[in-house]
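Here it is, the structure in full.
All protein chains of the complex are present and in place, except for one that has been dropped.
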Amino acid sequence: MMSDLAKLLEQIESLDSELHLKDFLLTWEQTPQELEQVLLVADALREMRNQNISSRVFDSGLGVSLFRDNSTRTRFSYSSACNLLGLAVQDLDEGKSQIAHGETTRETANMISFCADVIGIRDDMYLGHGNKYMREVADALDFGKENEVLAQRPALVNLQCDIDHPTQSMADLAWLKEHFGSLEALKGKKIAMTWAYSPSYGKPLSVPQGIIGLMTRFGMDVTLAHPEGYDLIPEVVETAKHNAEASGGSFTQVASMEEAFKDADIVYPKSWAPYQVMGERTELLYANDQEGLKHLEEKCLAQNAQHKDWHCTEEMMKQTKDGEALYMHCLPADITGVSCKEGEVTEGVFNKYLVDTYKEAGWKPFIIASMIFNRKFAEPAKVLKELIERSQKRVEAQ
Amino acid sequence: MMSDLAKLLEQIESLDSELHLKDFLLTWEQTPQELEQVLLVADALREMRNQNISSRVFDSGLGVSLFRDNSTRTRFSYSSACNLLGLAVQDLDEGKSQIAHGETTRETANMISFCADVIGIRDDMYLGHGNKYMREVADALDFGKENEVLAQRPALVNLQCDIDHPTQSMADLAWLKEHFGSLEALKGKKIAMTWAYSPSYGKPLSVPQGIIGLMTRFGMDVTLAHPEGYDLIPEVVETAKHNAEASGGSFTQVASMEEAFKDADIVYPKSWAPYQVMGERTELLYANDQEGLKHLEEKCLAQNAQHKDWHCTEEMMKQTKDGEALYMHCLPADITGVSCKEGEVTEGVFNKYLVDTYKEAGWKPFIIASMIFNRKFAEPAKVLKELIERSQKRVEAQ
Partner (left out) sequence: MMSDLAKLLEQIESLDSELHLKDFLLTWEQTPQELEQVLLVADALREMRNQNISSRVFDSGLGVSLFRDNSTRTRFSYSSACNLLGLAVQDLDEGKSQIAHGETTRETANMISFCADVIGIRDDMYLGHGNKYMREVADALDFGKENEVLAQRPALVNLQCDIDHPTQSMADLAWLKEHFGSLEALKGKKIAMTWAYSPSYGKPLSVPQGIIGLMTRFGMDVTLAHPEGYDLIPEVVETAKHNAEASGGSFTQVASMEEAFKDADIVYPKSWAPYQVMGERTELLYANDQEGLKHLEEKCLAQNAQHKDWHCTEEMMKQTKDGEALYMHCLPADITGVSCKEGEVTEGVFNKYLVDTYKEAGWKPFIIASMIFNRKFAEPAKVLKELIERSQKRVEAQ
């Protein structure tokens, strides 16, 4: 077992990375080696935990969380990640704070960071704003560090924005690497990222965008499919095209789930709101126009209802490579007859892959912990080695 | 002092128990030796704390809490228990999560447990559902562990359900053991679990049920009293009868507080809602029938008001053994003239036993910590011994 860890450390050591100098806000801002480093460190942290070796690199310190949207999975993953490293979570609840007061982002960011080692932010509702807000926070933290307001520069982790969902897509990639055996093995594999029907609206674009932005980095054949009018942010689609070219893979857009599923090795059917709707919705949210929001929801649900045939059924799965493509989902899925009357996927298909989707989700705490770890330590392999040699047990009596 | 601990460890070592293989969901599912083990480990953990020996057996790890009802005491007791063992608490706030989404219990249970060592649940409002829900969670956790979704199987602690309130009744038992000197000393002692008037409605049945279900295990003479129509769940009453037979004690039902108090060594006067009302209420809550709930409350309060004479007064206390029975309460009590106009107990009686009831409550953190400890470690005495020998101070400078 120990040899697995030794091998991981060796691989980490061989990589070139600037991860300790930049926040992980979009996967396409990282080099392939940096992405690999996040995967490897996550793997090492998971392996250490399985071997009952504590990864508590911080004796004390705070992990701040700011959730501007409901969350279970990501909230628990973030808590788990902080806890794995020894940080206590302090949530910034904007409702209970004085932020409504008109306080500037610069001020808030500094006020919560005197003893913070990491700040995780989820801000995915406002198209054109979420990622921008994170950068404002990052700048504010740099300002604080430079001006000796802050003794340390907290890592900033994007827990989902309007553009990308890097902790999700990287967990998905870690799962694919585990499932297929290596990153190398992903080359030439076809992944179908397709829209699916759901009786809800306003679902963020960050998951499909994150998937096409990341999977195109590893020589995969990425196919995107959605009904007319359910576009993603054009710049991200451009990014995916460029990525595919650079990595020797491909990026294709098709107009039906059937076509996307054809010979696919992996399928990722998931609902999202059209880009244009998210833009309109953002304006209505800012204006607090309840009437307008209600009207938009109705319109959007009616539009959705025309595409109930975008449904991941047993029939549909037969289109895939040997009828046995790997089904993925960020969860929770809208399961027909379980969580809703008609949804993204049938109960039969979902249950066949249920354990797979759970394992997929299980990577998230370690991916987040890895992002924090890589941002804080310039030589992650060296630090991990110290922790392994220290050999503090996570559970004393095991 | 150290010898007290040594003696406790010896006693723990001598017991046969399967506690590490099952969740503690109902006291009557545990053997007498298992119940004793929970008391002894709680005692050892308390003694260690008093001697400034850290019981932090976990270097890191999460304790998840899910409160489906308001709580102060139990919330703080659970936090304290987790903290005693080294676990950080992460609350699952269903309002801030995506659970409303129709997510299955299996999925939620796994998603929050990747790094969880314990999950504590309070679900006491819905008759016929709370304990059942905990078992669904338990099954989901077993499923996750078996399918390698979870690296560890979190302990599950019942922080109060519709049937039992095991952390309360076990804390009560620990207090009785401390007060009377031993479990042996409880044999033949008469305890009166009686209904008392309160100007509120909808109080759970789990406390009186927990008391009659547990105290009948130790050869006590348990007397239950309530006005007509304030029945407990019939199956639990049956359980109490069987318990009493098996332990050589007795279980008696009488129709007045006076009769119950007669020659009692211990009295536990407390309000609860009739079983039938709780059933009706559950249906109305599920249907979100506000009108119906309001109507039921009025009806129930009017019914209550006919029984204001179920009042623990100085006069009433004179009925008890030498007029000096021990008064118990899970707190907060409805104290006449203090927290309400007319309530369960007079200020005089309550204040005479105030320190006692506080000490009774003080056992809860240690009982919960003990339940976690016993579920996680097959050889608790051995692990405690290691912790004592490690001799890490809780407060460095003492």
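Chains: A and B, in written order; residue numbering restarts at 1 for each.
Here is the rule we use: a residue touches a chain if its C-beta (ideal position, glycine included) is under 8 Å from a C-beta of that chain, and two chains touch if they have at least 3 such contacts.
Keep in mind it's a predicted model, so treat the numbers as computed, not measured.
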Contact residue for the chain not shown (choose from A:Asp16, A:Glu148, A:Glu291 or A:Asp322): A:Glu148
Residue among A:Ser60, A:Gln276, A:Asn351 or A:Ser391 that touches the chain left out of view: A:Ser60
Contacting the left-out chain in the complete assembly, out of B:Arg49, B:Lys308 or B:Lys321: B:Arg49
Contacting the left-out chain in the complete assembly, out of B:Gln11, B:Thr31, B:Asn83 or B:Ser250: B:Asn83
Residues of chain A (touch criterion as defined above) contacting the omitted chain: 56-62, 64, 88, 90, 92, 96-99, 101-104, 107-108, 110-112, 114-117, 144, 147-151, 376-377, 382-383, 386-387, 390
Chain B residues that touch the omitted chain in the full complex: 49-50, 54-56, 67, 70-73, 75-77, 79-80, 83-84, 86, 88-89, 331-332, 334, 338-340, 355, 358-359, 361-362, 364-365, 392-397
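Here is the rule we use: only the chains that are shown with their structure count from here on.
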Interchain centroid distance [CA atoms averaged], chain A/chain B, Å: 40
